[in-house]
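Moving on, here comes chain A:
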Amino acid sequence: MCLLEIQGLTHRFGGLCAVSDFNIKVTEGELLGVIGPNGAGKTTLFNLITGVYRASEGAVLFRGSDLVGRAPHEIVKLGVARTFQNIRLFKELSVLDNVRVADGVHAGYGAMDALLQLPRFRREESSGRERSMQLLERFQLDEYANTQARHLPYGLQRRLELARALATRPKLLLLDEPAAGLNVGEVDRLMDLLREVREEFRPTIILIEHSMRFVMRMCERLKVLDFGTTIAEGTPEAIRSDPKVLEAYLGEETPR
Partner candidate 1 sequence: MSTPKLHAPSHRHRKGMLPALLAGGLAASYLLPYFGVLSPYVQLILISVGVNIILTSSLNLVNGYMGEFSVGHAGFMAVGAYGAAVLSVNVLPYGAAAPWLFPLAIVAGGLAAALLGCVVALLSFKTRGDYLAIVTLAFLMIVKSTLENLDVVGGARGFLGIEKLTTLPWVVAWSVATIWVIRNLVHSRYGRDIQAVRDDEIAANQTGVDTRRAKVLAFSVSSFFAGVAGGLLAHHLQFINPRMFDIAKSTDMLVMVYLGGIGSLGGSILGATIYTLLLEALRPLGAFRMMLMPLMLVLLMLFRPRGIMGMREFSWLLPACDRDAREAAASDVDKDGKA
Partner candidate 2 sequence: MHVNRRSGILACILAATLAAACEKASQVPTVHIGLIAELSGDLPAVGASSRTAAEMAVSQVNDAGGLTIGGRSYRVELAIEDNASKADQSASAAQKLASDSDIVAIVGPNASLGAIPAAEIAESSGMVMITPWSTNPKTTLDTRTGAPKKYVFRACFTDPFEGRVLARFALDTLHAHTAAILYDQSSEAPKSQSELFKTIFAEAGGTIVASETYTSGDKDFSAQLTKINQSAPDVVFLPAYYNDVPLVVQQAKRLGIKAPFLGSDAWSSPDLIKLSDNAVEGFYFCNHYAPDVATPEAARFVRAYTETYKRAPDDVAALTYDAFGLLFEALRGAGQVDRRATRDALAKIPTYTGVTGTMRFPEGSGDPIKSAVMLQIRGGKFVWVTNANP
């Protein structure tokens, strides 16, 4: 079944066309990779899906409803979560509270319940806490639960960002270069983790990555962007030998 369908998505910054006429259909449970040289418009694509930018043209149909024009937090509530290329955690908050912020999207109490400490607030709060703790345990971050996020080592920060995104209970997970800055061992562990996540949470994943090894091993399907347009699409094997892709990468960087 089709979870996400993007039709004719175009976005211009001033005169620059960052994404032009982007089309895609993503089926539920799929893991789609988006690759392309720097500045190809990959992150812009994510920003358009999640509502950071409002698309100039086109539609983003998520489970049948158009996301264009919706506020980012509403889009999250509908089931789209993301991570960031350069980690963006809530640095002063504890590791646990980072996850609780995300979990709070589904909390069933209002401001008055909280201000007056009504029973509903206590109930919801402790179950939310419980859930977040379990998620941290799942990601082996529970021992850092009360540490401020800025004190976590880099690798764990990446992992926390993933946990935070999952805490919003997404149907669609957008990962922006999850392996950036990780060493080979860490990348392997991330791959294992992602496989487990897919088993357990069954999200549909779109993933931007530069590490070819990562993409080739993880993705069923790849889409290659350059200068905002799709230049190739297909299985990793097909992409690898596509002359257009090779050309796009030459002078920029060679696929690793």
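In this text, contacts are C-beta pairs under 8 Å (C-beta built on N, C-alpha and C of every residue); 3 or more make two chains touch, one makes a residue touch a chain; residues count from 1.
The candidates were selected such that all candidates are chains of the complex that A comes from, given by their letters.
As the structure is a computational prediction, the values presented were derived from the model and not from experiment.
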The one of 1 or 2 that touches chain A in this complex is candidate 1
Residue positions on chain A within touch of candidate 1 in the complex are 50, 52, 71-73, 76-77, 81-82, 84, 88-93, 96-97, 100-102, 104-105, 107, 109, 111, 114-117, 121, 125-126, 128-129, 143-148, 151, 164-165, 168
